[in-house]
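Note that this complex is displayed minus one protein chain, with the remaining chains in position.
Presenting chain A:
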Amino acid sequence: MDFIAILSIFVLACFVGYYVVWSVTPALHTPLMAVTNAISSVIIVGALIAAAEAGSPAAKWLGLAGVVLASINIFGGFAVTQRMLAMYKKKEKK
C-alpha cells in the first residue's frame, strides 16, 4: 500500500475512534481500557513476522520475545474484559 492510502486509513480510523469512544458508557470505562489494551496487542503481527524470519537470529529472538509479551496481553486482556463484563448484570425483578 502506498503511504497516502495508509495515511487515509489512519486519519479516518481516528475519526471512527473518536465517535465510537464517545458513545461508550462511562460505567464501562474500565473494561474499555482493558479491551483497548488487548486489541493494541495486534502488534503481535509485527512480532510474528520477525519471529518467522530465518535470516537473522537477533531479529528472530526479539520477535519471539515480542510474541510472548503480546500474547500475555491478548489472552490476559480479553479474559479480564470478559470477566468484568460478565459482572454487569441486571438483577431479576422480583
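Observations on the structure shown:
Basically, contacts are C-beta pairs under 8 Å (C-beta built on N, C-alpha and C of every residue); 3 or more make two chains touch, one makes a residue touch a chain; residues count from 1.
Simple rule for what comes next: contacts and distances are computed from a predicted model.
Per the UniProt record, the absent chain's protein name among "Phenylacetate-CoA oxygenase subunit PaaA", "Ring-1,2-phenylacetyl-CoA epoxidase subunit PaaC", "Glutamine transport ATP-binding protein GlnQ" or "NAD(P) transhydrogenase subunit beta" is "NAD(P) transhydrogenase subunit beta". Contacts to the hidden chain, counted on chain A, fall at residues 1-3, 6, 9-10, 13-14, 16-18, 20-56, 58-60, 62-91.
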